[in-house]
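Just one protein chain is left out here, and the rest sit where they should.
By letter and in written order, the chains are A and B; residue numbering begins at 1 in each of them.
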Amino acid sequence: MDKLLSRYPIRQNALIPILLLAQSENEGWLTELWMQHVADICEVPLTHVEGVVTFYTMFRLKPPGKYHLQVCTCVPCCLVGGTELLEHTEKILDIHAGHTTDDGVFSIEEMECIGACSFAPAIIVNEDYHEQVTPEKMDKMIDELRQ
Amino acid sequence: MPLLNEFSMPEFHIDGEPVEFEPGEKIISAALRCGKVIPHYCYHPGMSVVATCRMCLVDVTDLGNGHPAPKLQTACSMDAAEGMKIETLNQKVEEGRKLVNEFLLVNHPLDCPICDQSGECALQDYAFEYGSGKSEMDYSKRVSGWRDIGTFVALERNRCIQCSRCDRFTREITGTNEFGMFNRGHELTVDTYADRPMTNKFQGNMADICPVGAITEKEFRFKRRVWKLKKNHSICTGCSTGCNVTIEHDRNEIFRLKPHENQSVNKWWLCDEGRLTYRMMNERKTRIHQPLGRVDGKLEGISWNEAYGAIAERVSEMSPLPQEVLALTDTHASNEELFLLQKLLKDIFSTENIFCPLPNWEQSESDFFINTLITSDKTPNRAGALALKIKGDAKTAKLKKAVESDPKVVFVLGNPFEAESEIQEQLKRAQLVVHLGIFHNSWSEIADVVLPGQYYSEKDGTFTNKNQRVQATEIAVQALRRTRPEWQIIAELSKALGRENTFASSAQVFNAMTQEVKAFKGLSYENLGGLGSVLTKKTRDSGMKVVKAQI
Partner (left out) sequence: MLEETLVLFKNIRNTKYDKSLAAYKKSGGYKSLKKVFGMKPEDVVQEVKESGIRGRGGAGFPTGLKWSFMAKGTGKPSYLVANADESEPGTCKDRELMLKDPHLFLEGMMIGCYAVGCHHGYIYVRGEFFPSIKILNAAVDELYADGLLGPDPLGSGFNLDLTIHTGAGAYICGEESALLDSLEGKRGQPRVKPPFPAVSGFNGCPTSVNNVETLACMPFIFSEGGVDAFKSFGPQNNSGTHLVSLSGHVNRPGVYELRMDVNMKDIIYDIGGGIRNGKKLKGVIPGGSSSPVMKADEVDVLYNFDDLAKIGAMMGSAAIMVFDEDTDIVKLLHRITRFYAHESCGQCTPCREGTQWTKQIVRDFLSGNGSEEKLKRLDRVGGNMLGTSLCALGDAAAMPIQSFVNKFPEEFRKYYATA
């Protein structure tokens, strides 16, 4: 983190990377305590941090599942089955997008364009891209992750 | 490029009329200064420009280089330029404003009938002017409800138009950062996070700058429709800063104080404590309603003539020596009242035995201007007393001596030294104690004659603030029937005691003071205007200590 801070002229500049770091330290989500901690590090008011956290979609204020399935349904993916893929995933995991399974293993998020349009439909699982995903591929992936 | 005369400011044209501007000035600022109407919500001269409400659209038909701007421009974000031509009234502008206003109204609850802002609401005014009167929005509106967000104000988020003035206020004006913008897009809210209450001492200003009814003063909620309120310019007497205020009242009852812009004093702001001083203006229970005289040890109502007659009779019976007369005053009194009381002592009793409390006080120092508005000196005219060379404190030797030498005649103006019981104990023994005051207090209890004065909102007068600026108050409401302004009482008393003077107004008293008192030389009541005048010769206040502001 000190290395991060040293890359910027002022501490506030490092706010977003440090928040992402804090989020990954805390199993993928942020609490007020963490936000206060980051605010102190970056020397900004807590409300500023809260404003930033609620602005960006990657910050989460509730815990995600162990495997966070981010399904893109934006225009190019939607043209070639992204929406159906999301519906399929929701059905097999029996949760809606934005929710986590009861066992805390999977959560689904509906994404706006994730920049893999020529390889649609695409999803991100935690930090890995998977391209041209079909419902069958999704089933297989979920089965493997469950193991 | 033509050479500019060094005394002339550059010029541009708004609707064909030439308007001067300062280099770097925004179009809206120059336009508002010369009385042009440019509707706006997010722009505020005291805060940074965000150009987000999009209401102040104008048509720039010539950028100053012969070319028009490609589309409508926001007047708040565009610098005025030499030779620029702006149109604010053409059809293009009209349509632009209409569509922005339509967007603002689609999610506004239109609850004007129950909204306190109604009548002084920018959204309401512009909707009246630019709205179609019919909404094409047929979906349910955004709902987020009422929030108790602070000691002084409440937030009705449904009414918010996201202009972010309140957010910028806590960031740029108070530096307390309680407000923020949260979420984004259609869900954007401007409020305190998770209803955390605010703590700053200037929340009322957020109600003032909120262009709609989202932030309102709790104190004023559901009290009175604003169009019923009559307004008078005055000075806040809550402390020695002398913030300019507007007293807003209806049927002789005062409902609120609002700041009145004065760049040399309070800019656009007023603290919450100052706003609450309106309560005392409506106070009736402890007011002295009529002249009182002590008959058989009890205070009883008498007429003004009886009061003056009794005082004159007692004084002539005693014919006191100069050192046997003493006057005490507080620094709530106006310059005129202090001057006349001092003059009375000098002219009639040939004494300068006049004292007021002058405790040490603290001036806050801060990076944020607004924090310097609050001082620990809660009286409005300490500097006036110093300018008149009225001295003394409970601890000074001179006052001690005057009190301990058993004065026969004592005049008390207001409520000085209320905490110094030994002074009161000592002065109880005087043969004649005359109290001029507004409220019953421990002085009226020991007085032989009580003469009822009037509150700031009921009389006119001038006060000298901590920066030696002399400012005038206006009569806002009608005083109680049997009270009189103190300057008049002292003038009449002087006449009863044998020295006739012909002051018919406090303005005349002020102008006499400018002749007789060095510090006030060169001023005149007529020239005080709305902004006041600074004393030419400043008096040093050794009781002031500068401290860091506590936020």
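By definition in this document, a contact is a pair of C-beta atoms (placed from the backbone, for glycine too) under 8 Å apart; a residue touches a chain by one contact, two chains touch by 3 or more.
Since this is a predicted model, take the numbers as computed values, not measurements.
S.K.: From the list A:Ile92, A:Cys117 or A:Ile142, pick the residue that touches the absent chain.
M.R.: In the full complex, the listed residue that touches the missing chain is A:Cys117.
S.K.: Which residue among B:Arg54, B:Arg256 or B:Lys408 touches the omitted chain?
M.R.: Residue touching the absent chain, from the options given: B:Arg54.
S.K.: Since one chain has been left out of the picture, which residues of chain A touch it in the full complex?
M.R.: Given the touch definition above, chain A has residues 7-10, 12-17, 19-20, 42, 44, 48, 51-52, 55-59, 70, 73-76, 78-80, 83, 111-120, 124, 127-129 touching the missing chain.
S.K.: Using the touch rule from the top, list residues of chain B that touch the missing partner.
M.R.: 49-55, 57, 71-72, 77, 79, 96, 99-100, 102-104, 106-107, 136-137, 139, 161-162, 164, 181, 183-188
Note that in this section only the chains that are shown with their structure count from here on.
S.K.: Chain B touches which residues of chain A in the complex?
M.R.: Listed in rising order, the residues of chain A that touch chain B are 45-48, 50-51, 54-55.
S.K.: Provide the residue numbers of chain B that touch chain A in the complex, in ascending order.
M.R.: 177-184, 192-193
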